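For this depiction, one protein chain was excluded, whereas all remaining protein chains were kept in their positions.
Showing chain A:
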Amino acid sequence: MVLQHPAPPATAAPPTPSPLTRRDVLRTTLRSPVTLRFVVTRVLAGIVAVWGAVSIVFLMIMATGNPAQVMASEEATQEEIDRIARLYGFDRPIFVQYLLFLRNLVTGEFPNSLYTDEPAFSVVLARVPATLLLSVTGVALGSVVGLLVGYWCATSRFRLARVVPMKLLMVLQSTPSFLLGLLLILFFAVTWKLLPTSGMGSWKNLVMPAVTLAAYVAPAVARLFRSTIREMEVEEHVATATAKGLRPRTVRRRHIAVNALGPVIALIGMQVGGILGGAVITEQVFAWPGVGQLLVNAVNTRDFPVALAGVILICVGFVVASLVVDLVVAIINPRSRA
């Protein structure tokens, strides 16, 4: 049992300081931002989430009625429908179908596109780079603008500077993407002829769709960042940092702003997840050849396997995005690393 009267501190001569090796310095300065346990837990949770999402997709297919009927053309006879059902195993018991479905997903044996007869996943994957390019650019642009405006509005000494940018962003937030997109096209492409109206090619094609996406992301980021900074300002450790004699700017940036990033990063992650599949409107407006556009076409033409592959891909995208968010947030909040 540790029973000691509080010893007079530090009276004993400190142990002779052995010269610090380079290793000592590195060891005490660097520390892995996340534990192995944390990563493994999150990856496992991600796999479970993907499985859950895929199962829900399967249930929804079953709920829409006979998938063979959906896949067959509208004038198909009953015989043809039965043939399709046998071909894809739709006549087997539902549990067997579920297992087959899972097996096919894992092995990549998926029905081909009903129109191009290419493997459905290749069709979707071919569109992924375009979507990634657009969503990463758009979200990055929106986040940077949102973070800057949020920081500015939370810390500026001038009232107008705190209020005006936020109001402007709120106007932007309440403008629907299709309207903003069309307005951009009208002015920049039609009237001033600065940028191409649609398609993908040079960086010029990317500008307007990315701005449209950014306009959707930035306001939410700015508002959240501003309010978390405001909350963080009154934390007691900020007083400690000030009392240490740090410059006010250093305190604001290193001890307030960075600490306030956690919720914002979670928000951005969710936006990325959503935009992977949800930039549908933007992609349509600018004829951007991404996954969203493909999905819309697939649904319209009843290209069942492609739609399915797209949905599954989006689910995986969501899970990966939130996994990344968890890892990044853990760097900012060490208490969540366990």
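Operating definition for what follows: contacts are C-beta pairs under 8 Å (C-beta built on N, C-alpha and C of every residue); 3 or more make two chains touch, one makes a residue touch a chain; residues count from 1.
We adopt the following convention: contacts and distances are computed from a predicted model.
Only one chain is not pictured, and the protein name UniProt records for it, out of "ABC transporter ATP-binding protein", "Ras-related protein Rab-5B", "NADH-quinone oxidoreductase subunit N" or "Aspartyl/glutamyl-tRNA(Asn/Gln) amidotransferase subunit C", is "ABC transporter ATP-binding protein". Set against the missing chain, the residues A:159, A:193 or A:247 yield one that touches it, A:247.
Hidden from this view is one chain, which touches chain A at 1, 3-11, 14, 17, 20, 24-25, 27-29, 31, 35-37, 40-41, 44, 235-237, 239-248, 254-255, 258-259, 332-335, 338.
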